[in-house]
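Every protein chain of the complex appears in place save one, which is left out.
Here is chain A:
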Amino acid sequence: MTIRRVLTAALRRRPHALCGRARSTARCSVSDHRVRARRVLAAALRRRRRALVMFGLWSALGAVPVLVFGRSVAGATDAFLAHRTWPALAWLGALAGGAAVGAVGAARAYGPLAAIVEPFRDALVRHVVRGAVHESVRTGRADDGAVARLTQQVEIVRDTFSGLLSIASGFAFTLAGALIGLLTLMPVTLLLVVPPVVAGLGLFLGLVARSVRRQRELILAEERIAESATALAGGLRDITACGTEEAVAASAGRLIDLQAAAARSMARLAAGRTVALAVGGRLPLLLVLAAAPWLVRRGATPGVVLGSLTYVLQGLSPALATVIRGVGGSGLRLAVTLDRVMSAAEVPPVPRPSRAGGSELALCRVTYAYGPDAEPVIDDLSLRVPEGDHLAVVGPSGIGKSTLSRLAAGLLAPVRGSVTLGGVPAAEADPSVRALIPQEAYVFGGTFRENLSYLRPGASDHALDHAVAAVGATPLAERLGGLGGTVDPAALSAGERQLIALARAYVSPARLVILDEATCHLDATAEERAERAFAARPGALVVIAHRMTSARRARRVLVLDGTRAWLGAHEDLLEDCPLYRELHGHWTTEGQAPAVR
């Protein structure tokens, strides 16, 4: 994909260009945005060179009315003044014909424009989607901004990119048409027209360069306001309860004032554009008017004078007005927004080494922490889960049980120590050897069969039916209309979603199944049924327990308590481990009347 190539090329040159999303706003300088945006856009245009040429040709045809306008006015005026009606009408006919040609050109230009813009949009959508999926897989967090990038920012890029292409080509060909027209009418007028136009454009470009930083500040100020409003609206109850209305209003107010200041400073620059417009669009007219007596003395007919003025009035001035009013903000908006879209890191899928091995899980003196300054979540833990084992992991919430499951599956790399599956480092082991089912069951819109065979594509209906029955999902299957039935994730309860995820794991080829609170939304009976089904399944089972009853069913129990860990059978732990006793005691007594204090 071209974007990726461009991006990797850009990265090679400036490694910090692809800093994370949060950091990119702070650290990447404005020039980085523009460089990256320019590269990506240039690549998009290069890829569609043919469409670009066709777009140019049709746009050129679209400028034909401008080209013939002044000449027709000149010819018709002189003919009318000479009372030669037919030649006059012929000139007007030429003008009408030019308008028709121009209309065809303008309409046909949209085809190649679409052929440039639409594939570019497709590429951006692919980039956003693949980036978001890979990023969420890498970090374990859903990127909240991905949907906004997909639906809003990509569309802003699509609109501004096509708008800029249209404005740029419209300006170029209208300007060319007017200048060529003047050249054929009375070449000397070009001396009056070209210098102010060049000066006006120069002024304008200078202003654009100066407005880049402020425009960016404005966009960022608007984003910060939106973020603060979201936090405020979601936390009204807490703000009131803490009595911090004034402090929150003050901090939100500061952002509001910052945005207003940025908007005011943009308004001053916008006013400056008028100067560029006056020099480039109006000065030529005044010069031609002032020089008119001289032109007449040099033999200009009334028609030629009128025609020249028409070229300036109807060609040059509107073209400059369009480009000066149209390009100013949108060019930068495109650059900044495109950069936002691109900064969703596209993780080039590194081919994961996949080595076949056994299924015995071994953790050797494993330590894991979330940051270099953070205290370890798992500290010097060693553990073996042989084939056929059934291990339950218990401990207070937030103690690192899920972290352990991700380490075991090779999704996290330990800071120290090693995690192996069948002797192969867990991160490199064939993923189909183990299945990890997290608490949030993943169910997607599609058929029941597609959802069930997710981990074993092409599994037979018989195998799927067996799995459904084994985990106790038969009533759900019937309700959905069997394997061919459609699954609407939003219409399912959390428990039903977990049943689907369980059946999926059951039918998978995995020799090690890790259930990370994967049954927490089932009732105790349904949980027991599912767990027993997995225990009877060949291979090893690790259950991160939500209820203590899961521990009683296991062959061995691992108790985690942050700094320490105990491993043993249920009965032994009840005797040796006070925490286990406590966990167990609280669970069992909760249902009954607690001791009276």
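Heads up, the rule we're going with is that contacts are C-beta pairs under 8 Å (C-beta built on N, C-alpha and C of every residue); 3 or more make two chains touch, one makes a residue touch a chain; residues count from 1.
One rule holds in what follows: contacts and distances are computed from a predicted model.
**Q** Can you pick, from "ABC transporter ATP-binding protein", "Inner-membrane translocator", "NADH-quinone oxidoreductase subunit K" or "Lipid II isoglutaminyl synthase (glutamine-hydrolyzing) subunit GatD", the UniProt protein name of the chain not displayed?
**A** Of the names offered in "ABC transporter ATP-binding protein", "Inner-membrane translocator", "NADH-quinone oxidoreductase subunit K" or "Lipid II isoglutaminyl synthase (glutamine-hydrolyzing) subunit GatD", the absent chain's UniProt record gives "ABC transporter ATP-binding protein".
**Q** Could you tell which one of A:140, A:202 or A:484 touches the chain left off the display?
**A** From the options A:140, A:202 or A:484, the contact with the absent chain belongs to A:140.
**Q** From the list A:187, A:299 or A:371, pick the residue that touches the absent chain.
**A** A:371
**Q** One chain isn't shown here. Among A:60, A:172, A:190 or A:579, which residue touches it?
**A** In the full complex, the listed residue that touches the missing chain is A:579.
**Q** Touching the absent chain in the whole complex: find that residue among A:150, A:180, A:535 or A:574.
**A** Of all options in A:150, A:180, A:535 or A:574, contact with the hidden chain holds for A:150.
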